[in-house]
Every structure is written in structure tokens, then in C-alpha cells.
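Yeah, one chain of the complex is gone here, protein chain that is, but the others are all in their spots.
Presenting chain A:
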């Protein structure tokens, strides 16, 4: 996690944002927006669209900060996940009308999840995804990276690797299962 701020400081800022503290929100933006824009730019190549997605993300962050404590994610994970979701929303909205479906994903993420203690346990397991992705068959690793960093869907991936959609699904699911096994070793 390459946050500009320490974990505690970020948590503190988010807690103040949850109380409606605009200056804390401003500081949170200054500290994290460059990283989040970097993430948006991986999904959306066009700068202006990525900046729009970044706006969406901070609107969601302001509105969802009061539910942050209950979602069990570390602060940068929460922020990056929101930014990535907003970027994928923009990406997919530009292709077809996905409407409310996508919104629900972000909302569900914010509304449910383990307690902070549970998440601390999950975090301390320190599953090393990068080395495990490298252990996978190269194309599977690449597909998972593409799905996460570029927001690629099954049909994008099927087209990219030139395989039928269902083959892509089976393939990627197997990849995810191997990945999990590797990370639990």
C-alpha cells in the first residue's frame, strides 16, 4: 500500500469526513486523489473521463464515509476499490446502459462485510498475490490482472485471448482457485 499518509492518519481523516468535516475531506482528497487517478487511468485511457470518474469516486467517498467503519477494508483498499468501481462504471456505461446494477455493487460493498477485527485477521494472512499470479499459467495471470486493473469483463477477456466466452469463464475460475490455494500455502 503506497498511501501518502499513515494508516492511522487516513482512518482519522475518514472518521472526520464521516462527521461531515469538509476540511478533512479536502485533506483526504489532497493525500489520495493522485493515487486514485492513477488507478482510474488504468481502466479509462482518456484523461478527461478518468478525471470524471475520480469526481464520482470522491462524491461516493463523502457520502459513504459513515459506513466505512463497518465494511472491514483498510482505508486505501476502500478508497481504491471505490475509484476502480467508478472507473469501471464509466467504462461500461460508455459501452452499454448497465444502469442501477453497477451502483448496487458499490453500495453492497460499503454496506456489508466483516468487522474490522475480522479484516485485520484477513490482512495478517498476508496472501502474496503477485508471486502467486506469477506461478499461474501466464495467460491466466494476465487475465486476472486485466480484469482487476483494466476492468475487463469476461467478454473482453474472451475476445482478447480469442477463446469462447464459457471457456474463458472456466479458465479464469480455475485460475482464481489456484491463486487462492497458492496464497493460502
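Assume a contact is a pair of C-beta atoms (placed from the backbone, for glycine too) under 8 Å apart; a residue touches a chain by one contact, two chains touch by 3 or more; residues count from 1.
The definition used in the following text is that contacts and distances are computed from a predicted model.
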Choices "Fe-S cluster assembly ATP-binding protein", "Anti-sigma K factor RskA C-terminal domain-containing protein", "Sulfate transport system permease protein" or "Methylamine utilization protein MauD" - which one is the UniProt name of the chain not shown: "Anti-sigma K factor RskA C-terminal domain-containing protein"
Candidates A:7, A:59, A:93 or A:159 - the one touching the absent chain: A:59
Residues of chain A (touch criterion as defined above) contacting the omitted chain: 1-2, 19-23, 25-26, 29-30, 33-35, 37-39, 41-42, 51, 54-55, 58-59, 62, 71-74, 76-77, 80-81, 84-85, 88, 101-102, 104-105, 108-109, 111-114, 118-119, 122-123, 125, 127, 129-130, 144-145, 147-149, 151, 153-154, 172-173, 176-177, 179-181, 183
